[in-house]
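One protein chain is absent from this view; the other protein chains keep their places.
Now for subunit A:
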Amino acid sequence: MEYVSPEGLRLDGRRPMEMRQLRAEIGTVAKANGSAVFEMGNTKVIAAVYGPREVQNRSQQINDQALVRCEYSMANFSTGDRMRKPKGDRRSTEISLVIRQTMEACILTHLMPRSQIDIFVQVLQADGGTRSACINAATLALADAGIPMRDIVTSCSAGYLNSTPLLDLNYIEDSAGGPDVTVGILPKLDKVTLLQMDAKLPVDIFENVMGLAIEGCKAIANYIREVLLENTKQLEYRRGL
């Protein structure tokens, strides 16, 4: 199948290096300490953060740092075929784990010993790149909850189809069976925290694709910063400062 037309356009009309439209909204879940909706094109994810709060299960308490928990789930209506997926299948367990590890690396857990932070992410619409969208949403929600972090984490995926590196794959491109590199970075520190890859790719091409994904992450980081700044300004205004 042709994923990049001779004119250099992708199936949804984007250029190979072009990202989908981003949209973010903060404070979407009233009860949560922090929450956000993050959209990347047709992928839509909602995240809620509770905490830092008392550890629910005492045996899990860690005495020198906070306990971070994460739960990823996909709404039944998020995909084209409305399948009832059993809770806790392998894929979502793995993604939960990956998101938890990524967020744990950027939260200053040592500042909140003997406490617990819960992150819940739910996919509302899935169109490829749910993992990245979830991490971006979780970052926004954590920032909204005012949890101390080293830096914000942003994530973006990139692939390689028709011997062209493509940024931010959608579902059709994702399920084409080509390589899919998901990268998460700490933009200020310029460090890669999350790196996941599927399928086969020679090293030199991998380096290019990873570089492209990192560029995408940086672009998302800029957008997230803007959104956070805007949100803070509004808060300022509401408080009449």
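Things to note:
Just so we're on the same page, a contact is a pair of C-beta atoms (placed from the backbone, for glycine too) under 8 Å apart; a residue touches a chain by one contact, two chains touch by 3 or more; residues count from 1.
Here is the rule we use: contacts and distances are computed from a predicted model.
This complex has a chain not shown, and the name its UniProt record holds, of "TP53-regulated inhibitor of apoptosis 1", "Ubiquitin conjugating enzyme", "Protein ECERIFERUM 7" or "Mini-chromosome maintenance complex-binding protein", is "Protein ECERIFERUM 7".
For the options A:Val4, A:Val29, A:Val45 or A:Val98, the residue in contact with the chain missing from this view is A:Val98. Here the missing chain is touched by one residue of A:Leu11, A:Ile62, A:Ile172 or A:Ala219, and it is A:Ile62. Counting over the whole complex, subunit A has residues 57, 59-60, 62, 67, 69, 90-91, 93-94, 96-98, 100-102, 104-105, 177, 181, 184-186, 189-203, 206-207, 210-211, 214 touching the chain that is not drawn.
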